[in-house]
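Complex shown without one protein chain; remaining protein chains in place.
Let's look at chain A:
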Amino acid sequence: MACVWRLSALCGARGGRALFLRTPVVRPAQLSAFLQDQPAPGWCGIQHIHLSPSHHSGSKAASLHWTGERVVSVLLLGLLPAAYLNPSSAVDYSLAAVLSLHSHWGLGQVVTDYVHNDTMQKTAKAGLLALSALTFAGLCYFNYHDVGICKAVAMLWKL
């Protein structure tokens, strides 16, 4: 609440119009999480405060997807030194899975950004799913029937 009062006091001092807040009820805990930098003194304008949608009845799917993307990114980051220091079949298959998923989700964002037509987007997403599935299958096949990802990189680098 302290933050809210400060903002309106700033505006009031300069004779500005009332501050326009998107939501009528503002919770301090959520507010402080999103207002990391205080506005400069004398600043008078509209600050759109985006609160976490914890009270919305909408699905949490998008939020979970976002978190999933970050978790997979961190996993992949950890697998890189593991592949170098401790190459093994377990690392090979983990790499195949995490690489395919990270790549699939990343390309999915590219499709969402550039393909706007509804039917085109459905087709593109379907094609992407097929590509990612085939890539994962190919990597697993390579791990099983050939030398495996870690060994392959080592062999390539010895060239």
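Criterion: contacts are C-beta pairs under 8 Å (C-beta built on N, C-alpha and C of every residue); 3 or more make two chains touch, one makes a residue touch a chain; residues count from 1.
Here is the rule we use: contacts and distances are computed from a predicted model.
Considering only "Sodium/hydrogen exchanger", "Histidine-containing phosphotransfer protein", "Protein AE7-like 1 isoform X1" or "Succinate dehydrogenase cytochrome b560 subunit, mitochondrial", the record for the omitted chain gives "Succinate dehydrogenase cytochrome b560 subunit, mitochondrial", by its UniProt protein name. Contacts to the hidden chain, counted on chain A, fall at residues 36-37, 70, 73-74, 77, 80, 99-100, 103, 106-107, 110, 116-118, 131, 134-139, 141-142, 145-147, 152, 155-157, 159.
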